[in-house]
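All protein chains but one are shown in place.
So that you can tell them apart, the chains are marked A, B and C in the order they are listed, and the count of residues begins at 1 in each.
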Amino acid sequence: MLRFGVLGAGRIGKVHARTIAANPKAKVAYIADAVPAAAEALAKEYGAKVASVEEIMKTTDVDAVLIGSPTPFHAEQIQAASNAGKAIMCEKPVSLDVNAILETLKIVEKNKSTLMIGFNRRFDPNFADLEKRIRRGDIGDVEIVTVISRDPAPPPPSYVKASGGLFRDMMIHDFDMARFLMGEEFVVVNALGSSLVDKGIGEAGDVDTAAVQMQTVSGRIAVITNSRRATYGYDQRMEVHGSKGMLSARNVHNTTVEIHNADGVKADPVQNFFVERYVAAYANELNTFIDAVSSGNRDPRPSGFDGLQAQKLADAATESWKTGKPVKVA
Amino acid sequence: MLRFGVLGAGRIGKVHARTIAANPKAKVAYIADAVPAAAEALAKEYGAKVASVEEIMKTTDVDAVLIGSPTPFHAEQIQAASNAGKAIMCEKPVSLDVNAILETLKIVEKNKSTLMIGFNRRFDPNFADLEKRIRRGDIGDVEIVTVISRDPAPPPPSYVKASGGLFRDMMIHDFDMARFLMGEEFVVVNALGSSLVDKGIGEAGDVDTAAVQMQTVSGRIAVITNSRRATYGYDQRMEVHGSKGMLSARNVHNTTVEIHNADGVKADPVQNFFVERYVAAYANELNTFIDAVSSGNRDPRPSGFDGLQAQKLADAATESWKTGKPVKVA
Amino acid sequence: MLRFGVLGAGRIGKVHARTIAANPKAKVAYIADAVPAAAEALAKEYGAKVASVEEIMKTTDVDAVLIGSPTPFHAEQIQAASNAGKAIMCEKPVSLDVNAILETLKIVEKNKSTLMIGFNRRFDPNFADLEKRIRRGDIGDVEIVTVISRDPAPPPPSYVKASGGLFRDMMIHDFDMARFLMGEEFVVVNALGSSLVDKGIGEAGDVDTAAVQMQTVSGRIAVITNSRRATYGYDQRMEVHGSKGMLSARNVHNTTVEIHNADGVKADPVQNFFVERYVAAYANELNTFIDAVSSGNRDPRPSGFDGLQAQKLADAATESWKTGKPVKVA
Partner (left out) sequence: MLRFGVLGAGRIGKVHARTIAANPKAKVAYIADAVPAAAEALAKEYGAKVASVEEIMKTTDVDAVLIGSPTPFHAEQIQAASNAGKAIMCEKPVSLDVNAILETLKIVEKNKSTLMIGFNRRFDPNFADLEKRIRRGDIGDVEIVTVISRDPAPPPPSYVKASGGLFRDMMIHDFDMARFLMGEEFVVVNALGSSLVDKGIGEAGDVDTAAVQMQTVSGRIAVITNSRRATYGYDQRMEVHGSKGMLSARNVHNTTVEIHNADGVKADPVQNFFVERYVAAYANELNTFIDAVSSGNRDPRPSGFDGLQAQKLADAATESWKTGKPVKVA
């Protein structure tokens, strides 16, 4: 029985606590949150105890931590948990600062800790199946990866200031998926960006509409487009073109119901946002972590290295957008 | 060069005249119509002569007749053309009276005339491909044929009185398609009908909404549903369930354009009615006839026998609807 | 906290136990099964006690029974539970014998018991949404209901003998859905059937391929087709044609992944059978029951009356198939 300390009782902490509770190999043992009432409410729901992060790190009653706290705390909490001998599942990103990630990964490596990063989309049943088919050779060699990713509505400009910007906050998921599907590292990044959705986002120094092209050393190409607003819901599509065929994964609709009338044939809207769209992904992700830790697999994916590489691509894209030039990635 | 006499310069006569003119093996030689101006307009367009039906039958400048006149004239015109030694392409139905069909087919047989009946849907590229795949064995043995057929808008009640009723006027096409796809004759027919779309149709002694079930001697089943009104356009779908798989043919949309917004994902409406929907079918049908006559094939399909069988099913369905009992077909 | 006695620890009992356990308003208190090991295994999983059906009926520690036992026990267990003052959720059918249903419903009525019948498909998110839109008036008046329902693989002939036959065992769900979507009772039933899938089913006195047409007193029409075998998985589709539009619900695919190659564009197979396809339906159904009982709603749907009506239609279809005649339903 894997006893979890859940750090952060917000939206994502709740999603993960539900998965832990439903998994017979794990239990929610402790909850920490800066807002005591939030921690208490969640603890009560699952019969867990409330404690501070420090107490959770110290207690021997916790085997693993689920880090769902705000981004600025991720690196230090990973380090503390690693030093305390706990297995670590951390929401993306490890840090907005690549040096902090490198430092954190050194500690994790030194302690031989189990660390998995929460790029949940890899565990979406559709995308996971798509990747499985690529690796199985169904489309031969991968040549072009296309990722279309659009949020239903933009965050307030106040949010974007602290977020690290669209490339680090939103497109980071797409960088991870592009690496996941491509199966080869990217060496050059070209980015374009604009604030077309909300001028306030531009005034806050960020973009809300962006495109990135990347190329691997062997010449394969990935194309990502992002928008902070899609009137039709959460747009999450991937397409991989290979030497023997093409694989695509469409959006997920609320239902299969279609209405046919004088206006045409109308399908139901697509699932609106990530809590609905990725409900299975979040559960599969955490169950994968629980299985890994339970079975002694010390290297579940996405790993800390995956977190580092996605961050490097996000940094490169940010620089490319700002300078108007392609940026090489080591 | 196959020289056609086109009998009837109405909507369907125009469609066929265009196909004849575009086929290098054929030409529109004569046009007949009860309305002289209609005949003249069409004749002028294709450099043809205007003549009476009798003159067309007599002249040696006509090799084949295209019968697109009103239904009550079909049987006698087939007989006259057969006796005059001409090849005959006749719009469905041969007659609303099975005895008249039998008499007509006797004459056709005696004269060894080439006769093809205009069940154009067999030549729709989608349905033709579906049938080809069945015959090729792609789905093994056929078990259930499903035909959904709905017109965009009902005719006026005045029309239905002379039409022979929905089963003979509209569902006749579906009876032919059910036979075509099934590849075995039906021996029992069950029909239900109502006037839900226009009470006036019911008062005129007809139905506007109907369902028919039929079974073959070996137990295979066909299900047909009709409505005289579909707000979303001309609904023409077929599905064939077999021992090794299922084949379906969907509706044809005006374009492939879809709009995605807060209402959902909306495809373009389906093609509205038969002139659009079956434009290729009409051309393929008549070109098939031209090829058959040109190459000496005396038995193009759908044959006069196909016309007879569809009419028998329509009569059986009409009787089943009226009596509320299943009707056996010889 | 609604304390459940679960009668039957088989496949369906397990599905329901999981839903009960996950609902914070309910708990699995007791399990009964003719096979003690099965009861014990399930009881252990949810911290419940094992008991006989009689003990469960007697104990005051049980508020509601979930009847997932074999069909022949349903009526007597409903009666016993009703007499014991418990709320009752019973898998379909109440009985294969309409008189036994009538007798059972009398007792339920006398005791003012809460009884809900397990027609789970009403709770499938797609079909539930379709029905909600009909009732909301999105397609005007309902005119034609089409239900296509095919199982992936036939049961052994030995099964069908005890099952009551396809119309009572399999199509019963479709009769319920046709009533649910139509919103008006059917007065006449026409059935056709054959054994095309497995001759052994025919030799056992049943059919494996069937079509039913039904009409309501106001003339509306429903068409149902069934097959005991679909090579492409569990085929569960519904379509409702109305005066202002048409609503359809397609099959549910395993994933949204499509592969595009020289063979065409291939979507993933549809979900194979009811445990996968209706996982959400089973949960929504039981949660609806729990909500009803918890909130004092004594008339959750589908009711005992719904169970009765579906059975009458199944009996009528069986008779129609056997006699080759339409059968009237009171």
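Note that a contact is a pair of C-beta atoms (placed from the backbone, for glycine too) under 8 Å apart; a residue touches a chain by one contact, two chains touch by 3 or more.
Fair warning: this is a prediction, and the values are worked out from it, not measured in the lab.
Student: Looking at A:A21, A:I107, A:M246 or A:V329, which makes contact with the chain not pictured?
Tutor: A:M246
Student: Any idea which of C:K27, C:K244 or C:H260 touches the chain not displayed?
Tutor: Touching the chain that is not displayed is residue C:H260.
Student: With the missing chain put back, one of A:F123, A:F175, A:Y232 or A:F274 would touch it. Which one?
Tutor: In the complete complex, the chain left out is touched by residue A:Y232.
Student: Of A:E76, A:E143 or A:E319, which one is in contact with the hidden chain?
Tutor: Touches the omitted chain: A:E143.
Student: Based on the whole complex, identify which of B:V187, B:V252 or B:V329 touches the chain you can't see.
Tutor: Touching the chain that is not displayed is residue B:V252.
Student: Extract the touching residues of chain B with respect to the undisplayed chain.
Tutor: 22, 125-126, 129-130, 133, 138-139, 244-252, 254-262, 268
Student: Give me the chain C residues in contact with the hidden chain, please.
Tutor: 230-232, 235, 253, 260-270
Student: Contact with the hidden chain only, please: which chain A residues?
Tutor: 141, 143-144, 146, 148, 150, 188, 190, 192, 194-197, 209-211, 213, 215, 218-221, 223, 225, 227, 229-232, 235, 241, 243-246, 324-326
The working rule: only the chains that are shown with their structure count from here on.
Student: Which two chains have the most C-beta pairs in contact?
Tutor: Comparing chain pairs, contacts are most numerous for B-C.
Student: Based on Cα centres, what is the most central chain?
Tutor: Per-chain C-alpha centroids ranked by distance to the global centroid put C first.
Student: What whole-Å value do you get for the distance between chain A and chain B if each is reduced to the mean of its CA atoms?
Tutor: 57
Student: Quick check: what residues of chain A touch more than one other chain, meaning two or more?
Tutor: Those would be 260-262, 268.
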